[in-house]
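== chain A ==
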Amino acid sequence: MSEEFEPRVVAFLCNWCSYAGADLAGTSRIHYLPNVRIIRVMCSGRVNPLFLVNALQQGADGVLISGCHPGDCHYLEGNYYARRRFVLMRKLLEHIGVEPERVNMSWVSASEGAKFAEVVEKTVEGVKAVGPMNQFRRRQINW
Partner candidate 1 sequence: MDEGNPYLPYTVRIEETRYETPGDRCIKTFIVNFTDEKVWETWEHKPGQCAMVGRLGVGESMFCISSSPTEEGYLRFSVMKMGKVTSALHELDAGDFMTVRGPLGNWFPLDEWEGKNIITIGGGIGQAPLRPVINYIRANRDRYGELTVIYGSRTSKDLCFKDELESFMTEDGLKCHLSVDVEEEGWPHFVGFVPTLLMEVAPSPENAIAVTCGPPIMIKFVIQNLEKLGFAPEQIYTTLENRMKCGIGKCGRCNVGHLYVCKDGPVFSYSTLKDIPEAFA
Partner candidate 2 sequence: MGEYKFSKENLGKVLEALKDYKVYAPQKKADVVRFQELSDPSEITLEFTNTNVPPKEIMFPQTETLFRFKVGGQDIEPRVPEPTDKMLVFGLRPCDARAYSIVDKLWQWDFIDPYVKNRRESSTIVGFACSEPCANCFCTSLGGGPADEENLDAILFDLGEVFYLKTITEKGDEFVQKCGEALESAGDVERKNAQAQGKEAIEKIRRSIEVEGISEKLPGLFNDAIWKEFSSRCLGCGICTYLCPTCHCFDIQDETEALDGRRARMWDTCMFAEYTLHASGHNPRPTRAERTRNRISHKYSYFPEKFGVVACVGCGRCINFCPVNIDILDILGKVKEA
């Protein structure tokens, strides 16, 4: 395995801020790492933490949730709920032995294209440092 490990990060971006932010990064020609696979959701509050677990199970090395800054939620309070859920799920995964670097959340507004690129970079760097996700990823043992 001489090839460098290129992590796969699944990002759940809220439709109103972070997705627009990612879009802005693209249209402003800000380079961001191609390791990220984006799933658009209506609100960060829509992200059931089981999505994160499922992504990790299906081959993601890291996950990222991104939503509007506190107070800016299109649905007024969705990101506040998301925040509570996220910290708890992160703590739980950490307890089980999943490196916390794999589980990330950020606030990225529609005008923060550069911040989005930065968040992706930070996330990918973090995941790179801990290596491929080997804990409870689905493997085809005895298939």
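In this text, a residue touches a chain if its C-beta (ideal position, glycine included) is under 8 Å from a C-beta of that chain, and two chains touch if they have at least 3 such contacts; residues count from 1.
Candidates were picked such that all candidates are chains of the complex that A comes from, given by their letters.
Since we're looking at a predicted model, the values are computed, not measured.
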| item | value |
| --- | --- |
| Selected partner (touches chain A in the complex), from 1 or 2 | 2 |
| Interface residues, chain A side, partner candidate 2 - complex | 138, 140, 142-143 |
